[in-house]
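Here's the structure, in structure tokens; my notes come after.
Complex shown without one protein chain; remaining protein chains in place.
Chain naming follows the written order as A, B, C, D, E and F, and within any one chain the residues start at number 1.
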Amino acid sequence: MAKRLVPLLNRVLVEKIVPPSKTNAGILLPEKSTKLNSGKVVAVGPGVHDREGKLIPVSLKQGDTVLIPDYGGTEVKLGDKEYHLYRDEDILGTLHD
Amino acid sequence: MAKRLVPLLNRVLVEKIVPPSKTNAGILLPEKSTKLNSGKVVAVGPGVHDREGKLIPVSLKQGDTVLIPDYGGTEVKLGDKEYHLYRDEDILGTLHD
Amino acid sequence: MAKRLVPLLNRVLVEKIVPPSKTNAGILLPEKSTKLNSGKVVAVGPGVHDREGKLIPVSLKQGDTVLIPDYGGTEVKLGDKEYHLYRDEDILGTLHD
Amino acid sequence: MAKRLVPLLNRVLVEKIVPPSKTNAGILLPEKSTKLNSGKVVAVGPGVHDREGKLIPVSLKQGDTVLIPDYGGTEVKLGDKEYHLYRDEDILGTLHD
Amino acid sequence: MAKRLVPLLNRVLVEKIVPPSKTNAGILLPEKSTKLNSGKVVAVGPGVHDREGKLIPVSLKQGDTVLIPDYGGTEVKLGDKEYHLYRDEDILGTLHD
Amino acid sequence: MAKRLVPLLNRVLVEKIVPPSKTNAGILLPEKSTKLNSGKVVAVGPGVHDREGKLIPVSLKQGDTVLIPDYGGTEVKLGDKEYHLYRDEDILGTLHD
Partner (left out) sequence: MAKRLVPLLNRVLVEKIVPPSKTNAGILLPEKSTKLNSGKVVAVGPGVHDREGKLIPVSLKQGDTVLIPDYGGTEVKLGDKEYHLYRDEDILGTLHD
């Protein structure tokens, strides 16, 4: 069975969203619509302490859809699935419908 | 439908203004008048916390016309449109008529 | 007899977990299932002091199963065994069943 | 019509002074007398906040004649005119008759 | 006569332990058992002051057996003997039987 | 007429002292006696503010003879004369008879 990862500090575990390369109806999508690097937040760390010792919690929560940077992040394999770990300050934003 | 991006921290989402290469009357404009890198602010993050834990809001607001640097920024595609994300301290200034 | 190492500051001594390359029944496992860099925490340092002089203890404890980065860490040999030393902020997360 | 630029943070918009290459009487000046990099301050930002949250205003004001560094600064074109943006700490000094 | 060195700040003077290449009984030891970089602390500095002006004493004391990094440190010769100077934060840990 | 430069922040305007290559009596001096990089302080800035907002004045004053580093500094021409600008922390010391 796959192990569960609890990130340390302000790390965020993200599962990348692989955009469908064809529509449900089977029509091939042009390449540019697959360009957005988005992912689903799977787990977040407890945050980091600032200079005064106060805990700064991670500004994201499990289930958030996020825009991730093109580079960076650490690839992690848990069971069959591939994830990426980011520091929360490297996540660019949240995506909403 | 295109997703809506809410930037994190002090990030600013900017839509670049593509200057017209001819006037309304159809006269071609010389290249130098197209040199200014300007954009429209589409969304701003909540800001960052300083060392004392106080939130420093972003110094720009949605709708501002801004002067952006020649380099840097992260290209983002939302739907058909292309945007750029900057840290607010990298925006050079605001433009006014 | 092997010496015992007490790490200084926020260092963490980790013994890497070498994944079995075949199952108990002797079936060879495909390479990807051996990809996870995990280890067992063997010893932790006392932590570091922040700017106010307060001790920040290490966020891990002996016995934790941890996800370690692909690069970095200092190889240490104690007796016959090989360990790695990391700063606790370089440990990516803890692993749980 | 040219747009007006309001610099952000501690940026200073400078119009370089192009020294005359001949005197009013038409005598060509030797090259060395044109060496001084000076400019006129056209606009200044509001300043930056220090760690305590106090605003540190820009130490220059519109109309100041300044000595600018040989390198650095960001070229900006507003209408037909070319300007340069500097952080105020990069301006070397003020020039007085 | 050899001079005595009193380290400044948080420096630690270490005499490397050269592991015996044969046992007392004259049996040659295999190379891997000589791999551990350990040393004996010979002298320590008074420590450094933190931002509040409080002295942070060195976390090691004369006589400690320490694990030293593979690289770094400053070679010092006092009389016939060779020592190495390290900042105390570069010492990896203490070794105990 | 040459302009007068008022340095900003903790900058110091220095006029280098060119050592005589012969004595008053006309005897050529060997090269090594011309090695000292010294200068006269012509103008100083107001200083910089520390983190608490307190002004730290420049530790040099007009008229001081100073030892300047071999490299660094910004060359400035005012009228016919050549000067150099340094941050006061880059000036090595003051010279006295």
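Definition applied: a residue touches a chain if its C-beta (ideal position, glycine included) is under 8 Å from a C-beta of that chain, and two chains touch if they have at least 3 such contacts.
For clarity, every value in this text was computed on a predicted model and none was experimentally measured.
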item	value
In subunit E, positions touching the absent partner	1, 3-9, 11, 13, 45, 49, 51-53, 74, 76-78, 85
Missing-partner contacts on subunit F, residue numbers	32, 35-36, 38, 50-52, 54, 56, 59-60, 65, 67, 69-70, 88-89, 91-97
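Note that only the chains that are shown with their structure count from here on.
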item	value
Shortest path length from subunit D to subunit E (each step joins two touching chains)	4
Between subunit A and its twin subunit E, rotation from the CA superposition, multiple of 5 degrees	105
Separation of subunit B from subunit C, taking each centre as the mean of its C-alpha atoms, in whole Å	44
Separation of subunit C from subunit E, taking each centre as the mean of its C-alpha atoms, in whole Å	24
Approximate Å spacing (C-alpha centroids) for the pair subunit B, subunit E	55
Multi-partner residues of subunit D (each touching 2 or more other chains)	51-52
Chain-level touch network, classified as line, ring, star, complete or other	line
Interchain pairs in contact, sorted by label	A-B, A-C, B-D, C-E, D-F
